[in-house]
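Every protein chain of the complex appears in place save one, which is left out.
Think of it as A and B in the order they're written, each chain with its own count starting at 1.
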Amino acid sequence: MLIAEPLDLPEWVNGLAIGVASVQGATYASGFRDRKLDLFGVAVIGIATGLGGGFLRDLLLNRLPVALTENWYILVAIVAALLGMLLARMFRRVDWMITVLDALALGLFAALGTTAALVSGLPFVPSLFVGVITAVGGGFIRDVLLNMPISVMHVGSLYAVAAAAGSLALLLCNEANIGLEISVPLCISVTVVLRLLAVRFGWSLPEQRMLKS
Amino acid sequence: MLIAEPLDLPEWVNGLAIGVASVQGATYASGFRDRKLDLFGVAVIGIATGLGGGFLRDLLLNRLPVALTENWYILVAIVAALLGMLLARMFRRVDWMITVLDALALGLFAALGTTAALVSGLPFVPSLFVGVITAVGGGFIRDVLLNMPISVMHVGSLYAVAAAAGSLALLLCNEANIGLEISVPLCISVTVVLRLLAVRFGWSLPEQRMLKS
Partner (left out) sequence: MLIAEPLDLPEWVNGLAIGVASVQGATYASGFRDRKLDLFGVAVIGIATGLGGGFLRDLLLNRLPVALTENWYILVAIVAALLGMLLARMFRRVDWMITVLDALALGLFAALGTTAALVSGLPFVPSLFVGVITAVGGGFIRDVLLNMPISVMHVGSLYAVAAAAGSLALLLCNEANIGLEISVPLCISVTVVLRLLAVRFGWSLPEQRMLKS
């Protein structure tokens, strides 16, 4: 098993992923016309959706949140959220593009979370957990703040499962001494492919059920 | 006053308490048929209910969550939650047994939280607070994630009060230089007895009220 190094991405990649998530959060929130969310509320949703997963990851790993170490993280999330709000109609028309970009961001966040957990010395299962939380945590916080059922916990299109599969691929590579230059692209690919196939073919996890008795 | 040592429990005791809490969370969630919770959602509820109190404790004490240091914690919570879902009917039929085991887990979590707070050097009242949060925090997170009113904050059967009484007993022992071999069983006993008496006789805290004026 490799000791993973931290995953160092070019800033524009990371910024794009955060921006896509924030746009997606604000577009989602703009659907609720009976809740008079104001501009501050939209900014909060942007920060929650774009940076919330990373905040949860860093809280769990007991370290200063990366998003607080530089000015641009919060600014990108707020600007993207305001754009997502203003251009919600447009973004909904290019729904498929948002779905693709969002799947890429999902895979990227899973890779960032999983590698950060490995660097912190966590074992296999907790690293998978942190990877999934990093990927879907923003959506959790968004839904809690909007006082909505948490969409990722309900029957949908393999959102969390796709992130878990990507994170699992990365972890298995790591066990097999395969480095980040292979495992990270694999993690992202697995996530994106599984997520897009699920959207395309309507795959979902079964609903909770009890055994007859 | 003693400097408390960390409370070192046999793993099976800790695992059983986590499992019971997760079963209880999933059984509770299975009651809501109008929310199409999927299998991932059930796993999340299991992790939240079984491990959430410990996560909150470790976040408050500013340390790496214990549940992330080994593989089995998360696995136990997930497996227990899936069992709780599948066998919800059966678990509801042995309701009294779940109530007893859950009261034991409540007392155990209170003892784990209170001693961890003392080890971190917290004073009396904050240690009591951390003890109660550890015991009831899982239920808090469960209800927030299910977008339900938080049951432990509403008129019920002395759930949080039982945990607080147990934690208080442990803290008073500690002030009186009585060691963990006495104070921990006392904490658990006080919690269990008070909780079960409250369930049996329908004791509850008064509802909030205003003074007439």
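By definition in this document, a contact is a pair of C-beta atoms (placed from the backbone, for glycine too) under 8 Å apart; a residue touches a chain by one contact, two chains touch by 3 or more.
All of these numbers come straight from a predicted model, not from anything done at the bench.
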Among B:66, B:119 or B:144, exactly one should touch the missing chain; which is it? B:144
Missing-chain contact, candidates B:71, B:99, B:189 or B:204, resolves to B:204
Tell me which residue among B:7, B:43, B:60 or B:106 touches the hidden chain in the full complex. B:60
Could you tell me which of A:62, A:99 or A:151 touches the chain that is not displayed? A:62
State which residues belonging to chain B touch the missing partner chain. 59-62, 117, 120, 122-126, 129-130, 140, 143-144, 147-150, 152-156, 160-161, 204-213
When the complex is taken as a whole, what residues of chain A touch the one chain not shown? 29-30, 35-42, 44-45, 47, 55, 58-59, 62-65, 67-75, 85-90, 144-145, 147
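As a convention for this text, only the chains that are shown with their structure count from here on.
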Inter-chain centre distance, chain A versus chain B - centres from mean C-alpha coordinates, in Å: 29
